[in-house]
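The other protein chains are all here in position, but one chain of the complex has been omitted.
For subunit A:
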Amino acid sequence: MSSPTEKALHLLRYLPRVSLNNLSPNPYFKKKTYKVGQYRPREKINKSNRERLRFWPVGYEGGRVPFYLKIPIEEYYKNHKYRRQYPPLTLFQLQLMIDNKAIDPEEPIDLTSLCNTNFYRIDPRFNHFGVHLTDEGCNEFRAKVNIEVQYAREPVIAAIERNGGVITAAYYDINSVIALHRPMDFFQKGEPIPKRMLPTEDAVEYYTDPKNRGYLADPQKVEEERQILAQKYGYKLPDHSRDPIMNIRKDPRQVFFGLEPGWVVNLRDRQILRPTDPDLNQYYRD
């Protein structure tokens, strides 16, 4: 008799049979009941200082937030609706997904692979621009993966490269994220695959920095930084030159692996349509 389930099932043996005459609703559910006079919205019943020609309290500024309450300003959430968000995914969760075969480490991992597992979800409507890989579980992380994230810090990069993997930080604009996180829903729309936009001004520095393994950084400098990080954390860096999986990277304008911007995927007829107009092709290739 150890778990609540066992206790409950044992208790049922001594109680009457669960039957049509034994049912009662959940007593903890709040029922919205209107009392007499409460259904309609409250009319104005109280007069303010203005209506009674009184003096306002000291510091009152006509209704706006007064100085003595406003200072100091703690703008933790200022403009939060307009800022990019990257819901976190821990290395521990990633390892768990790989161990449970929700993700195949033999193929490159990007946001689509992570969202397809259904264990990690993002919602572009809430300004989620991608995945932020965190270092919780970096000691337990053992998989060799080619992973593309949107934000990752130094310990995470070290943990992945130590196991022989490759990590890239890549930027996707919101339309590309919408396409990427639910590819089947996007293909059903019948829209051409969007051209991935370059990072915004505040993000350019991050994605061109080889220390962050940015996708716009110089590959030679990235290689140098890999060596430096290996020395800093004290592991031996394996050679990737012959491993085809570890060398797969997306083009800066590419959203999906194997598909180019401008193409239309026709799920019904199982076809991929490419634009023939040279101007369109020029636009999508730039």
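Here is the rule we go by: a residue touches a chain if its C-beta (ideal position, glycine included) is under 8 Å from a C-beta of that chain, and two chains touch if they have at least 3 such contacts; residues count from 1.
The rule we apply is simple: contacts and distances are computed from a predicted model.
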- Item | Omitted chain (choose from "Large ribosomal subunit protein uL4m", "Cytochrome c oxidase subunit", "NADH-ubiquinone oxidoreductase chain 2" or "Protein YIPF") - UniProt protein name | "Large ribosomal subunit protein uL4m"
- Absent-chain contact - pick from A:L12, A:V65 or A:I272: A:L12
- Of A:S24, A:Q220 or A:Q271, the residue in touch with the unshown chain: A:S24
- Item | Those residues of subunit A which, in the complete complex, touch the missing chain | 2-6, 8-10, 12-13, 17-20, 23-26, 117-119, 121
